[in-house]
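For reference, the structure discussed in these notes is given below.
Every protein chain of the complex appears in place save one, which is left out.
As written, the chains take the letters A and B, and residue 1 is the first residue of each chain.
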Amino acid sequence: MQVVQQLRIAALATAVIALTSGGALAQKKYDTGASDTEIKIGNIMPYSGPASAYGVIGKTEEAYFKKINAEGGINGRKITFVSYDDAYSPPKAVEQVRKLVESDEVLFVFNPLGTPSNSAIQKYLNGKKIPQLFVATGATKWNDPKNFPWTMGWQPSYQSEGRIYAKYLLKDKPGAKIGVLFQNDDFGKDYLKGLKDGLGDKAASMIVLEESYETSEPSIDGHIVKLKASGADTFFSVTTPKFAAQAIKKLAEIDWHPLHIVVNVSASVGSVIKPAGFENSQGILSAAYAKDAADAQWANDPGMKKFTEFLAQYYPDANKLDSSTVYGYGAAQTLVKVLQMCGDDLTRANVMKQAASLKDFTPDTLLPGVKINTSATDFAPIEQLQMQRFKGEKWELFGEAISGAIE
Amino acid sequence: MELFTNQVLAGIATGAIYACMALAVVMIYQAIDHLNFAQGEMAMFSTFISWQLMQWGLPYWVAFVVTLAFSFAGGIAIERVLFKPLTKAPILTQVAGFIALYSIINSFAGLTWDFTIKQYPTPFGSSPFLGSQLISTHQAGMIGITLLLLTGLYFFFQYTRVGLAMRAAAAVPESARLVGINTSWMIALGWGMAAAIGSIAGMLIAPVVFLEPNMMGGVLIYGFAAAVLGGLTSPFGAVLGGFLVGIFENLAGTYIPHVGNEMKLPIALALIISVLVIKPAGLFGRNIVKRV
Partner (left out) sequence: MSAVEEIASQTPAVQAVPKRAMTLSAGTAFVIVLLLLVVPLFVKNFIIFQMTMLLIYGLAVLALNILTGGSGQFSLGNSAFYAIGAYTSAILMEQYNVNYALTLPVAGVICFGAGFLFGQPALRLSGVYLALATFALATAMPQILKLGFFEHWTGGVQGLVVTKPDAPFGLPMSQDMWLYYFTLAITIAIYVFSVNLLRSRSGRAFMAIRDNEIAASAMGIDVATYKTLAFGVSAGITGVAGGLGAIAVQFVAPDSYTITLAISLFLGMVVGGVGWLPGSFVGSAFIIFVPNIAEGISKGLSGAVFGVLLFLVIFLVPHGSRQVAMVAQQLLGKLRKN
């Protein structure tokens, strides 16, 4: 009896301690941009200029935060999302980010888009110890917690995706003669590097031609003709949607049927494959980490149902086929998760700390098996991709979700 | 050698795009005596209109004709509303006006039809043409229509009263007015025709490059280059210029070692500039003698 009583007291005491320490934890802490009622988030997007197609990401995120606010906000706080246009110009990006930080006084900058723009603001934000969270670019350099502890990526890096294709080719088609068509910018060069690193010392013998194109070119027909003439039997298309679709169509027109790999950026059924023609796209390979809203196989998926309902209610003008909406939804959902984890400690340091403590988080729009994991030394939230092959009118996933992590 | 022929053929196929656009450029140059930076966007917008009409169920050729009429009227309306008030303004101010128009149309199309690419049908099909896998029936049809337009324009400017009046109004406005030409309406007519030709170019180009608000950005640069190379006053020169630019660009990309591929546009432009330095009015342009 005595023992039981003692135990009870002990238990009570622990509970009290737990409560009070919990209370101490729950003490509200804020940095600029956060308060009892509001969390102010900054963002820059190319709403105008050459990359304006991606502006949809910003609009989706804005709509998602509207939904969160309508549902009561995060721990009672409403999100204020301030998003400015940088026109995909680095000097403008610097100006707009400084405006966000110094004039709008946001808590952090979320999902700014484009490698050049992010490179331009990285030093400034890290100098001011302001999180540059979940940047919308696939460059590898965002995973560098040692030198840039305030910058974190989100999507799988282009290089790691390139490595996944290399792994696949080494295993399934070791004698491949690869012809690469790549966009002459950071995006194209990163993929190429990933492929080459993945192929290792076989890169020189396997890659027969590296052909680059500029986004200002109206048509890439000349490059395709050259690639065909090179004798390649594997075509690695590191292209943005318009050029990927042109390539798919041109290949069919000139009756060239190599093993065709299209990078994830241009694997959208709605905005690439369908315009290029399903009949021209059979057997194309790619890798994915998110579900495709235009792909019928996800019609009954609970996550995608939530996504579709969200679009219908909060962003009805959106084109569901545009993969940028899926992207914006996933990124915004990840951020909301991080902010929930922050609780009442909305300091910049805690935002970074919580962002670096995501464990097996899965936004509604990610493929089954792809999970977000981060740690103090791992600032690359999504690292897995799954290979897929186009058949009929949809992608067929095969193999397992592979990590392309760069050691 | 096979690669060479292939690249030349591919160059001709791409050149047809440039030639088509260059014709529209020449048209507006004949009418207003300078280049319209918004021309590509106007063509893009017309193409979207025809696409929208087809989405609503109209057959291709009906949509084609309606779009042509719409573009003609639209071109005239733009001139009357936006550029007629600027007639007395300095030329550079008018150029700023073109840039403003470019910005308005591009942004508006982006909001209305968003930036994802759209498939655009072709009336010619896209099977290989005459057994050559390098030129599709669509591209052959495009070259055919370009040549047809060229012939039509040639006769229009050379033999019809309106065509001659238009040339006179652009080249020597004062004298034109003295012989009773309504120069103001000639300019509006020129805008209308340029917009209509531009819409044909857009509808022919869209099946190749896919329809989206930024589709004409690159095309217009090449169209200007082709028109300037051929001589801005000659429809024939413009078309030939288009094919030459297409072929040369491909050959430079293929045969100039190291930098050829990355630098094919700059190299093509440098070549055009060298041609201009030797023949300042382009290959087929008329020399203009300045009166002091």
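Following the convention adopted for this analysis, a residue touches a chain if its C-beta (ideal position, glycine included) is under 8 Å from a C-beta of that chain, and two chains touch if they have at least 3 such contacts.
On a predicted model such as this, the values are computed, not experimentally measured, just so you know.
Annotation: of B:Y102, B:Y120, B:F210 or B:F248, B:Y102 touches the absent chain (contact as defined above).
Which of A:K29, A:K167 or A:K189 touches the hidden chain is settled by the complete complex: it is A:K189. The chain that is not drawn here is touched, among residues B:T5, B:Q55, B:T93 or B:S127, by B:T93. The hidden chain makes contact, of the residues B:L111, B:L147 or B:V162, with B:L111. Contact between chain A and the absent chain runs through residues 47-50, 52, 55, 59, 83-85, 87-92, 94-95, 98-99, 101-103, 115-116, 119-120, 122-124, 184-186, 189, 214, 216. Not every partner is drawn; the one left out touches chain B at residues 29, 34-35, 82, 85-86, 88-93, 95-97, 99-104, 106-108, 110-111, 154, 157-158, 171-172, 174, 221, 224-225, 228, 232-236, 258-259, 262-263, 265-266, 269-270, 272-274, 276-277, 280, 284, 286-292.
Note that only the chains that are shown with their structure count from here on.
Averaged Cα coordinates give chain A a centre that lies 39 Å from the centre of chain B.
Only residues 48, 50, 52-53, 55-56, 184, 211-212, 214-219, 221-223, 225-226, 229, 241-242, 245-246, 249, 253-255, 270-272, 274-277, 319, 321-322 of chain A touch chain B when the two sit together in their complex.
Within the complex, the chain B residues that touch chain A are 2-3, 6-7, 10-11, 13-14, 17-18, 107, 110, 114-119, 126, 128, 133-134, 136, 205, 208-210, 212-215, 217-219, 221-222, 249-250, 253-254, 261-262, 265.
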